[in-house]
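Yeah, one chain of the complex is gone here, protein chain that is, but the others are all in their spots.
Going in written order, the chains are labelled A and B, and every chain counts its residues from 1.
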Amino acid sequence: MKDYKFIGKDITRIDGLEKISGAAIYGDDIDFGASMLHAELVQSTQAHAIIKSIDISEALKVKDVYKIFTGKDFPYKFGLYMKDRYIFAQDKVRFVGEQVAAVVARTPGAAKRAAALVKVEYEPLPAVLDQMEAIAEGATLLHPDLENYPHVPWFFPKPGTNVAHWRKTRKGNLEEGFAKADFILEDTYTVPRYAHCAIETHVAVGKFDYSERLTVWSSSQSPHTQRHLFAEALGLTHKNVRVIAPHVGGGFGGKAGVTMEIIPAALATKLKGYAVKLRYSREQEFINTYQRLGVVAKIKMGVDKNGEITALDHKIYWDAGAYVEYGANVVNAVGLSAIGPYRIDNVSIDSVCIYTNLPPGGAYRGFGYSEMLFGLESHVTRMAKTMGMEEIEFRKKNAIMEGDTTAYGAKMNPNGLIECIEKATAAIDWGNKPVPSDPNKVVGQGFSLLWKAPAMPPNASSSAFLKFNEDASINLIISGMDIGQGYQTVMAQIAAEVLSIPPSKIRVETPDTDRNPYEWQTVASHITWSCGNAVKKAALDAKEQILTLINRVYNYPIDDLYLEDEAVKCITDNKFKLLLKDFVVDGIMTSDGTFKGGPINARGMFMPEFSSTNGDPETSQGGHPNVHYTVGAAALNLEIDKDTGKMRVLKAALAIDAGKALNPDLVRGQITGGLVQGLATVLFEDMRYDANGKLMNPNFTDYKIPTAMDIPDEIIPIIVEVPQPDGPYGARGVGEHTMLPAAPMIANAVEDALGIRIKSMPVTAEKVAMTYLDSNRQQKNHE
Amino acid sequence: MKEICITVNNEKRYVSVEPNEVLLDVLREKLGVKSPKCGCERGDCGACTVLLDGNAVRSCLVLAIEVEGHSIITVEGISADKLSTLQEAFIQFNSFQCGYCAPGIILAVTELLEKHPHPTLEEIKESIAGNLCRCTGYTPIFDAIMALTKVDQHTTDAEKALSQDRNPALQ
Partner (left out) sequence: MAIAHEFSYERPQNLHAVLELKDSYRNRALIYAGGTDLVVNIKEGMVKPELLIDIKDLPELHKLCLDNGTLYIGAAVTFTDLIDTEFVFQACPMLHDACKTVASTGVRSRATLVGNICSAVPSLDSATPLLCYEAVVHCASVEGTRNIPISEWFLAPRKTAIKDREVVTGISLKIPKEKSTSVYLKLGRYGGEDLAQAGWGIWLNNAYQYRIAHCALAPIPSRAAVIEAMLNGKELTPQLIEAAVALIPQEINPISDIRSSKEYRLHVSGVMLKRGLLAAIDRMEGRVVEPAKLLGGIT
């Protein structure tokens, strides 16, 4: 393997000093002093209702209130993949918490006092809070005008119903597949909604000046996407819209696309000369940003007596909420990939995106694969037991290999799935359970595979500018977002490797759409791969400019020149050494006193030109919607108190095929953090709605995320490296994947320990204890 | 509106406050001290942690008016001359990702190490159990603190232990 200087090394993060010294600027730190106005929202108290009237007269009397806006002021639609959403509710509200009006005041306190005085009269409509009810005959329609909504060509809405999109994937012959099966297992799994819980809530500041220039500072994973949607929705030219994204205090998908940011952007256009800020409270963060979609999954799997999966029928019904402009793509992505990392010849997948009167579903780390894998990986373990094969062997037998066909007919990329399985099971000594710490406790082992592809439009692209400074330090100007994963550091490493400049001499700033080149979004775990390719190209461009210049001045053939230790050297003349800092801005003086060259400014761009969404609507065959999959495996030892149900993860190992871990320490950081987030969704969290569609736990008191005292005793991160041919240095993304196996792995371990199968998330202590109690009672009744 | 005097990061600051203003907002909006972050506004997340007379408190739950005559330390205060060894350990061990919870956690641990220079893992966990981090899974935070406190607490030794830092920018 090639020896790299900076690639594959545990380079210290380049954003560490900023973040640890308190210097890092986040959205809430943007300050305009006295010219700052503060917005507060008036939000729907109804899950589904017609807005009869809005009375702002009392609110306007509050001291320091500047203006109040309602839906009438902004009759514009927006949306990422489907335009089904308004900046403020128009004639109808469709979920509790939907923004109906905004008070703009000189102080946040005044805005809040006034918002409480805005009177909204509603005429309630029947609400559908459950996706299965919403697709039943005669259900109330959320969007009677669905047929008129613009959407991307690969969405298939069903006007006249609550189905916003239906992804069908068909491969082989399902009936024949089941006919060949010796064992068939069929069951239903459910997953509730989840909240991202970045510690920083959404915040954005909009400023529109007298020259018609809109600037928005926003905590965002998607500054260019935001600029595009703001320009489209507000009727502005892109050149007059500027999105500046400071550091993001946690994203996890929640700050992808556009949610509340469009509100201060729109308000600003009517508040010329002022900056207007909207910062969500924690409660608003829970009730009116994207949430992870809820799922009901019906799985039917057939296996022959040799342990080969002969057929899979996977029907997934998604509770996508009141607006699906982003969430429908979650449904789409999983609809293509719900076979899991298995080679299955006969497949039917129906992934159905259903409108409900709950908050909009959207991107959440894992993009639907966590929800899908909870059912599938639970089912696979049970299937193995049903047919009497050890579950690891069963998985190995059916594991998808390079060149196998996916559900939609494309070929699987090179991958280290088998190596991941072997390393994860070895790490926890699979098959040998540790002895429980006391007689009240039992230990179970759980396992799960994972896979996920970036879900992107086929033309999602990345680009990079790279400019040298006088001292040969570099400004690398790119528009991905370091949401904590270490993106800035890794991009610096890539440029460093090409140009022989240490990463610590490379400055990567957060994006500004005026100055930084285009990036689609920092989502889909694609940024290392996609933007990494763009950065590498930019660095190669710079290198070419440098070597061409040296060739021009010194006449060494370009092929003989190379970069090392911040200098240009020549393989045929070991005395030749020209330090980059001596010429990358000022050029090189020639014998007659004239200069050649000039500032080295480079560019790079990457778009996956092989990707397409032209699959058949009825089968999904034919296109190449996914660029590649990242795979992995995880296993754990779980100790359970039989009486209280309380669980403790003794040891968890997660092996992931990173292609090439550009910075192994950062990959290990993703594994540890992602696995804990995944464990949180299965052991602790869920969003609970009452019968009126109101969230009952919109705070960290009752929707808490794990504390320092709630994490596994030991996490073993394992990196496997089977290179991705088109990845920078062979890398592919791992950020989201690390949380995917947690939920089925816990459910499988609970069954291993106690003999009970829990088919609904979360798998809380209470659920374990009560299910176990019930099963003991039933057993006694049988005896 | 009442003018009060607070010692913020060892400097006497005079500021006019209303009784209903919380310390977090006054620090951020009126005194320009931005490192304490707002995460939940009800004491659940710990992002707003500051040291009040040396004790870690939730600045979102402290009324600014009562802090008159008291001392507040934020991360700006402990970074003034150079990073503390704890901060350096956080960088070395990747004990942060998005960085939003980091100022609060650093202050909570600073208090812990003042009181218990050689904490057990259990004590470390307890000291930050009220500081939520969604990114790291906490383990790298424990690693940094354990590595730091395993070495003798004499500052020079601790500095020596951390001086083999891999990032030249820190030296």
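Simple rule for what comes next: a contact is a pair of C-beta atoms (placed from the backbone, for glycine too) under 8 Å apart; a residue touches a chain by one contact, two chains touch by 3 or more.
On a predicted model such as this, the values are computed, not experimentally measured, just so you know.
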| item | value |
| --- | --- |
| Partners of the unshown chain among those that are drawn | A, B |
| Given A:T45, A:Q90, A:T107 or A:N173, the one touching the chain that is not displayed | A:T107 |
| Residue touching the undisplayed chain, where the options are A:K77, A:K315, A:K385 or A:K704 | A:K704 |
| Among B:V22, B:I106 or B:C135, residue touching the chain not depicted | B:V22 |
| Given B:N9, B:Q97, B:T110 or B:S127, the one touching the chain that is not displayed | B:S127 |
| Sole contact to the chain not displayed, among B:A56, B:L113 or B:C135 | B:A56 |
| Positions on subunit A contacted by the hidden chain, ascending | 107-109, 112-113, 116, 281, 440-441, 639-641, 643-648, 684, 688, 696-697, 701-702, 704, 706-710, 713, 764-766, 769-770, 773 |
| Missing-chain contacts mapped onto subunit B | 18-22, 25, 38, 41-44, 46, 49, 55-58, 60-63, 65-66, 108, 111, 122, 125-127, 129-131 |
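In this text, only the chains that are shown with their structure count from here on.
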| item | value |
| --- | --- |
| Whole-Å gap separating subunit A and subunit B, where each centre is the average of the chain's CA atoms | 30 |
| Touching residues (chain side subunit B, partner subunit A) in the complex | 20, 28-29, 34-35, 37-42, 44-45, 47, 74-76, 79, 83, 87, 90-92, 94, 96-103, 106, 124-126, 128-142, 165-170 |
| Contacting residues of subunit A [partner subunit B, same complex] | 10-26, 28-29, 31, 109, 196-201, 247-252, 279, 281-282, 483-486, 502, 504, 665-666, 669, 672-677, 699-701, 704-709, 711, 715 |
